[in-house]
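Omission of a single protein chain aside, the complex is shown with its protein chains in their original locations.
After this line comes chain A, so read on.
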Amino acid sequence: MGLLSDPNRRKALTNLLTRLNAPICMVCYLAAIVWFMGLAFEPFTLRTYMSENAMGSTMVEERFSSGERALSLAKEFDAHKRKAGGMPVEWLVKAMQARGLEVFTQSFSRKLPFPDENKERYMVRGTNVYGILRAPRAPRTEALVITAPCSPGNSDNQAVGLLLALAQYFRNQIFWAKDIIFLVNEHDLIGMQAWLEGYHHTNITGMEYSPLQGRAGSIQAALSLELSSDVITSLDLILEGLNGQLPNLDLANLFYAFCQKLGVLCTIQGKLQRNDWDTAEGYTHAAQTMMLMVLKQACGRSWGDHGLFLRYHIEAASIRGINGFRHYKMDVATIGRLLEGMVRKLNNLLERLHQSYFFYLLPSLSRFVSIGYYMPAFGLLAVILLLRALDLWVNLGAPALEAVDGVTEAEQPSGPGVLTVLTPVVISHLTGVALYLLPVHLQEMAVEHFPVSETEAVVLTAVAIYTAGLALPHNTQRLLSGEGTEQGWKVLKLTALLYLAVLLGCTALINFSLGFVLAVTLVPITASMTPHMPKALSALAMVLLSPAFTILYCVFIYQELIEAPVSVGEGWMLFLSVISQGILDHALYGSLVYPLLALFIYPCWLMFWNILFWS
């Protein structure tokens, strides 16, 4: 600090920073990318370990053996599901009651803002069925949840069968200290959202649901089960929840520990772990796994039924059975034993899971990158913005500093008027508001005038507004009183840089992946943007690095990483559906990525677009 309070040394430092600004920024950017890619390199990561004492040392014995019963229940469930054409409520209630649970149902209905073409639903009406296993001698203060979805078609029958078989087995045990809720939810996430809102008596998304009759206190943890075949080759763990929230790492550790114990193949992001970290393939594999996690987390949607629990501070994960082409197959009883072990350990918990990390990236199930290791990668990117801002600030202040020597301090022009800066800011944000509001509200009008479906109308309106925003500089300039001055764009850019830095910083704190992905694409172009660059070339670069194109790249990279590459046309269709899903996720579950992009990131990008066309 002595450095800054001494004017001479301060001057020297700022001189250095302004003189070497561009090279430093370049170095920072490259360092950030290298640092991030280095995170997947095994020697740089930490081995996962169980932090929670109550789950670590107390090994439990798994005795579940009614795999056959689970399968026959699954068949029965399937038959009744077909007959009922949806959730077989009566059968399920009877089946749970026969297993000695307290059974309750909850009906819900939800009208989507526009039809969901991926899942073909618009007016959703359904019923959740749940049974509570009351723990003996426990005062109904704590609970665990096991869920299985009632999905259309052939999927997830085995999950419900296993759920019922587990319920029957658990009911005969005496050692439960927490109530266990067995929930079968209809319409996947919508049903889950209705149940969770009912359980906590909140209404944040405008869902209509009947109030819950039975409760079991505060829920400590939840496991969601997805199982669609009688035998499986591996189990996949899904952690990414709404808004990029992750459950406590101990939950993943618990799953991994039991997979090791029972000899079950386990994957994360559908990728098996490799042992050859020192080869190029090994590293690429880990990097791909981590990149998949980053992309999934960045998109802020819930990747399984567990994702909605996280908002309520309930640690939750989804376990998905995968039947691939391998020789080694496992039956349902093994999965039952795995779940039994996990639930028993969770039952032993004395406190909520809090010991381990909440912010982490997983290059494999046995290795993790904690927040302390990945944050510098983002920090290096954010520093670029701040350095550029400093450079501009010094530039703007330079004439003022000279004026101190003279006597004309009072006559110094007070910079560009507030109006020159405020007008573009306000107009960009208004465009953002339009992008946020209009697509959903104008769908009826769009459907009337154009031969498109509602979903297409919404997405295309969004794309249209986004594109229309590019014409903004002309309109802004028309509103401005005079010519844009040299100082004007500098002040605007300074504002925009600081704004972007704060935005990205806040985003990265909540959802690192989203912040990082946005920073990687936005920082280089925004940092170097001036009105004096060749217009056509830099405009092209700016458009190619705009938020919408970031989404498009993410779609392609994601498809590449899950080994299902798509052509450009398919990619475009996927891009459109991602946009519609993003809007739907926001309306249905309160995902914040769409409003963040529409209301903040896009306007911020527009401000830079304005600078490019500053005249």
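FYI, contacts are C-beta pairs under 8 Å (C-beta built on N, C-alpha and C of every residue); 3 or more make two chains touch, one makes a residue touch a chain; residues count from 1.
FYI, contacts and distances are computed from a predicted model.
Trainee: Which one, "Glucosidase 2 subunit beta", "Protein YIPF", "GPI transamidase component PIG-T-like" or "C2H2-type domain-containing protein", is the UniProt name for the chain you do not see?
Mentor: "GPI transamidase component PIG-T-like"
Trainee: Can you work out which residue in A:R326, A:H354, A:H441 or A:K535 touches the chain that's missing from view?
Mentor: Answering carefully, the residue with contact to the hidden chain is A:H354.
Trainee: Which listed residue (A:W91, A:Y122, A:Y312 or A:W393) would be found touching the missing chain in the intact complex?
Mentor: Checking each option in A:W91, A:Y122, A:Y312 or A:W393, the one touching the absent chain turns out to be A:Y312.
Trainee: Among A:I174, A:A536 or A:V568, which one touches the chain that has been omitted from the display?
Mentor: Counting the whole complex, the residue in contact with the absent chain is A:I174.
Trainee: Would you mind spotting which of A:P43, A:P139 or A:P451 touches the chain that isn't drawn?
Mentor: Per the contact definition at the top, the residue touching the missing chain is A:P139.
Trainee: Which residue numbers on chain A touch the omitted chain?
Mentor: 1-2, 4-5, 97, 100, 102, 134, 136-142, 171-174, 200-202, 215, 217-218, 311-313, 350-352, 354-355
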